[in-house]
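The other protein chains are all here in position, but one chain of the complex has been omitted.
Letters A, B and C name the chains as they come in the text, with residue numbers starting at 1 for each one.
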Amino acid sequence: MQDDDRLNRFRSEIRAWLEENCPAEMRDGRITDDAICWGGKNWEFSSDAQRSWLERAAARGLTVPRWPAEYGGAGLSRAEEKIFLEEMERINARPPLKSFGISMLGPAMLQFGTPEQKRHYLPQIARGEIRWCQGYSEPGAGSDLASVQTRGEDMGDHWLVNGQKIWTSYADKADWIFALIRTDREAPKHKGISFLLIDMDDPGVTTRPIRLISGASPFCETFFDNVKVPKDRIVGEANRGWDVAKYLLTHEREMISSGGTGLSGGRALGAVMAQMAGEPSAQDPVLRAAAIRCEVDALATGLTIERYKDMAEAGKGVGNASAMLKYMGTELNKRRHELIMSACGSAALEWDGPVGNRAADWLRTKANSIEGGTSEVMLTILARRVLGLPGA
Amino acid sequence: MQDDDRLNRFRSEIRAWLEENCPAEMRDGRITDDAICWGGKNWEFSSDAQRSWLERAAARGLTVPRWPAEYGGAGLSRAEEKIFLEEMERINARPPLKSFGISMLGPAMLQFGTPEQKRHYLPQIARGEIRWCQGYSEPGAGSDLASVQTRGEDMGDHWLVNGQKIWTSYADKADWIFALIRTDREAPKHKGISFLLIDMDDPGVTTRPIRLISGASPFCETFFDNVKVPKDRIVGEANRGWDVAKYLLTHEREMISSGGTGLSGGRALGAVMAQMAGEPSAQDPVLRAAAIRCEVDALATGLTIERYKDMAEAGKGVGNASAMLKYMGTELNKRRHELIMSACGSAALEWDGPVGNRAADWLRTKANSIEGGTSEVMLTILARRVLGLPGA
Amino acid sequence: MLADNARGFLDEAAPVRALRDLRDAGRTHDPALWRRICDMGWAGVLIPEDAGGADMGHAAAGVLAHEMGRTLACTPFLSSAVIAATILRRIGGERAKSAMAAIAAGELTHALAIDEAHKFAPEATAMTAERHGNGFRLSGKKCFVVDGGFADRLLVLARTGEEGLTLFDLPADRAGITRTAQGMIDSRDAARIAFENVEATGDDVLGQVGGAMTALKPGLEAGQAALAAEMSGLAAGAFDMTVGYLKDRKQFGQPIGSFQALQHRAAHLWCEIEVTASAILNAGRVLDTDPNEATLAVSLAKARATSTAQLAVMEGVQMHGGIGMTDEYDMGFYMKRARVGSEWLGDYGYHAEQVAALRGM
Partner (left out) sequence: MLADNARGFLDEAAPVRALRDLRDAGRTHDPALWRRICDMGWAGVLIPEDAGGADMGHAAAGVLAHEMGRTLACTPFLSSAVIAATILRRIGGERAKSAMAAIAAGELTHALAIDEAHKFAPEATAMTAERHGNGFRLSGKKCFVVDGGFADRLLVLARTGEEGLTLFDLPADRAGITRTAQGMIDSRDAARIAFENVEATGDDVLGQVGGAMTALKPGLEAGQAALAAEMSGLAAGAFDMTVGYLKDRKQFGQPIGSFQALQHRAAHLWCEIEVTASAILNAGRVLDTDPNEATLAVSLAKARATSTAQLAVMEGVQMHGGIGMTDEYDMGFYMKRARVGSEWLGDYGYHAEQVAALRGM
């Protein structure tokens, strides 16, 4: 009961803080990638409101609410974070900052980084000063992430890195990259990889956007040509980078899965159906039935993400089961966007039509079940590690 | 155009013949296993009408319309057979005779049998005098049909057969069994099997029904204990029985698949929906949408069975593609019966309720995608042999 | 804890074997099993302590129902301890209290007589309870009355002229009541019940005349949530049996569970079961904390449990192959119970429409 009192007090405080600090322009409910601030050296704020929203949130530690205060966070508990997010949703606030530093490198560094690294890198991420991208996949490797060919030769005080990464999200806009590099070519596949941090401005680093079927270019190819990486730019031990990568993949999966679900997403489908059909009971019964099934599954999947977060908070490792969230969340999201496209009919068949650019969102979802481990890889992980089924 | 005239004339003839010969009682549209005559030494006709319908149809060759007249058939072309079946459906006639002799042994014997065998066995089948069952599967072998352990030792003028078969449909009611027997234990798996014909009355043959989840017992276990099988009771060459079995499996697949489709089956679902809901537009929109999808797929699958039959008639071997008919037909049939059960609601939850015994039919369909090669085996066959995908 | 204890007891006292034996003996109820269960306090899980219950709430009832689903335990837990208990508790007062005490102690069992046609549709109730003197005369037919073949008392929904739907609590042996057993595919108890000019007094009315839904709605929602939990347990039981088979059974020289297509389907099924588990837990939680706003959570749970249980038993039979089709093997019992559970208290379409309505779709 005391807990409840404390949480209620927290809710009042955070509500008041939001009321005072979140600019009106940032309360438009736009939470797509192009509306949110991603930070970094070259970030151009879309408005003064976007800038001050970032600065105020960062000052209060709310760009990374769960991180400790010493690294720029607000040190919130899971329950407090939930309240913060609820209050954000209540006023339709955009997140003040989004980045792979927050969602991926940060968690890995909190787990594997040295105290010096945490003090150096984490506050920059929290304030949106440095924008990170990830360098995992390589051409031809596909789902086999441990098949790393980019090599780092040990030159004493540094590694000399040569090779190529692909599917590096927003690498053309990033300041730094965290990358898997093969630093021991003799060791078994998973044992000779290191997790290195590389400045995109370093000599020898180049990057080139890949055009996608949606017309956008969120991904790049990134090339390393005799890039010198000092020995302290490593997370975890040398040749033990796969441990970090695995930990990180779990985080990435949860992030991608929650894109697909939650109540607000569910509302989106219902709202589109209603909007396009002119009234709640859509005029195409077959489509409506499919939308209802999707809604049932979306609500239950949203509850599952919450449940797993609570389990993680309670210290119950969810481990490989995060593959479930990734699989179910992304497959659901694809289904939902197919239905949204159907509900919108020809209005969504233009790149920039009367209902905005829903086609690009729809096409983007097709990558969800590929990036960060395909649905097929997730199912195999679950079959082997959770169900204990034997290898072929 | 001459063809059309000829076929139109044939239609008039067959319509007139049916009008005169098909007893009124046999025009009730009941085409489930328990309503149709299966023939055999121990058959008890359910009525005089059933008996005379069999006798008249057999006299006219119409129990096996496509077989040559010398073996008891009517020698119809595919187009004529189609007309015969349409006219049968028009008056809701039950088939005069159904048996594994007609659907399986007959076709194999027409292909592989000696002239003597054809003259001896086929007319008995056509007249419904001898009822056959098949002995393929063995305990523990499951989908791996070539894993035959039942052995036939070569004793000069006969084989001495010992072993056990399972899933022998209606073996407890059959007069004879055609069975795969391993006659060469040294040869590779597929090369030492013979296709033998065994009289169920022979000393050493026993059979025991298996009770199924539907409560019915259409299948048996059949045991062979030192059964002597004379050397002329073989179809095809010794140790080449797998060729016959493969040929037969194709026929079996087509038979099982067409149980699942066709216009009349489609009508069944629509009719049940209408009957249970009180009016054509069922009151549960989600269920109705599923039924409509099922109807769309059923109509298209029915057209596919027709198309493949036409291709076979035109001499274009459909070969492994029959696995497609088996797979799609049986999966569709399962879907349809799930929907019928849903439409009937609690009325179908009794073994003998207000809507008859739909539950038993529903449970029976679950075996369709297992017997005669599972859906999984069909998909593997298609992937390997039709699509040419590589083995693991 | 609760789950572990329950599982230990049920594995010993009520495995699928017990249901099979009951069926083979031509019976649909095992009073001895129910006695043992009542002695453990399960019948009082939703009954206040001052009426002799344990008052553990709907989440706990869901845990018990889940475990009973896992072994297909054949008991009147849902009818009596969940639905009737919730209705009586909502009614309140001394009479209800003593009725609850009788339920908790295992002295009486109740069944809910609500369906009249092939689908769940309380609002369409046609059975009449006409005012007659100081009381009522009930006439009409009910079907699919689960546990109605042996229950001591019947909760009966009937229409009272223009006043609307009224709920009656009657002894099953009152004059004019005729019960006919239904031979159910899941081997559980259900009855068709005819009411011919059955006399009832004002004391037999639960709550207000014309106000049946006030107490019936929470009772139905508690039952739907517990049934969903039972079906999620059923799905888990069928799934465990299937995964075990995939590991043990060899074909073409290897365990069939090593074939990737089956692995992926099994993994997908596990995901569906996990997602459904979340909906079940949520329904229990909402019923305990915000019972007047539980419809969405409950219908979500029942819809998900229905589709998941059906997938689990279909995959279960298919992956077992021929043996799954035999009566000798237990999978068929799971399949048949899943079908009955799908229909009872509203099917997938019914609950999906509830979700749609509440979500403005």
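In the analysis below, a contact is a pair of C-beta atoms (placed from the backbone, for glycine too) under 8 Å apart; a residue touches a chain by one contact, two chains touch by 3 or more.
Being a predicted model, the structure only gives us computed values, none of them experimental.
Across the complete structure, the visible chains that the omitted chain touches are A, B, C. Note that of A:S137, A:T150 or A:T183, the residue touching the chain absent from this view is A:S137. Checked against the full complex, the one of B:D243, B:E295 or B:E313 touching the unshown chain is B:E295. In the full complex, subunit A touches the omitted chain through residues 137, 141-144, 166-167, 210-213, 215, 276, 283-287, 334, 338, 341-342, 344-354, 359, 362-363, 366-367, 369-371, 374-376, 379. Residues of subunit C that touch the chain left out of the display are 259-261, 263-264. Residue positions on subunit B in contact with the hidden chain: 266-267, 270, 273-274, 280, 282, 288, 291-293, 295-297, 299-301, 303-304, 306-307, 321, 324, 327-328, 376, 378-380, 382-384, 386-392, in rising order.
To be clear about the criterion, only the chains that are shown with their structure count from here on.
Comparing per-chain C-alpha centres with the mean over every protein C-alpha atom, the closest match is chain C. The most distant chain from subunit A, with centres taken as the mean of CA atoms, is B.
The distance from the centre of subunit A to the centre of subunit C, with each centre set as the mean of the Cα atoms, comes to 42 Å. Of all residues in subunit C, those that touch two or more other chains are 259, 352-353. Of all residues in subunit A, those that touch two or more other chains are 288, 292-293, 392.
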